[in-house]
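Excluded from the complex is one protein chain; the other protein chains are retained at their positions.
Our next item is chain A:
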């Protein structure tokens, strides 16, 4: 086997305008090591994943309002639930973190895998982490172009049906 097969690589992922749940599906495959042919659950073959722009994730439909995060402090009357938009205001990385956490359910080494996931709300990433990165994960969704992103020339040159 090649010597670099067992190395723990660092991957980067841009979460701008991406669905957190679909991204979590892809990110957890890299965290577990399912993208490697030498995969085994006990083999500790997972990689590090660095995600930036988690502040700008996109959820479908009513999910910002209707998707709830639950929390119980294990004391009496300590149950609370919050909509996704409130959680996002408080901590912009928590939705993606919870999505990945839920996808890794059933694994013994879930905690260690989550420690290898690094989330940043904006594009500021510390240099120590940037130096380690050696690959990029492809985005899950193609970002559609907004009307504001089109230049005036493109709008004018577009063929018109009616005058």
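Just so we're on the same page, contacts are C-beta pairs under 8 Å (C-beta built on N, C-alpha and C of every residue); 3 or more make two chains touch, one makes a residue touch a chain; residues count from 1.
What we mean here is this: contacts and distances are computed from a predicted model.
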item	value
Listed names "Large ribosomal subunit protein bL20m", "DNA polymerase epsilon subunit 3", "Phosphatidylinositol glycan anchor biosynthesis, class T" or "Superoxide dismutase", matching UniProt entry of the absent chain	"Large ribosomal subunit protein bL20m"
Touch with the omitted chain, as defined above, among A:39, A:85 or A:150	A:39
In chain A, positions touching the absent partner	1, 34-40
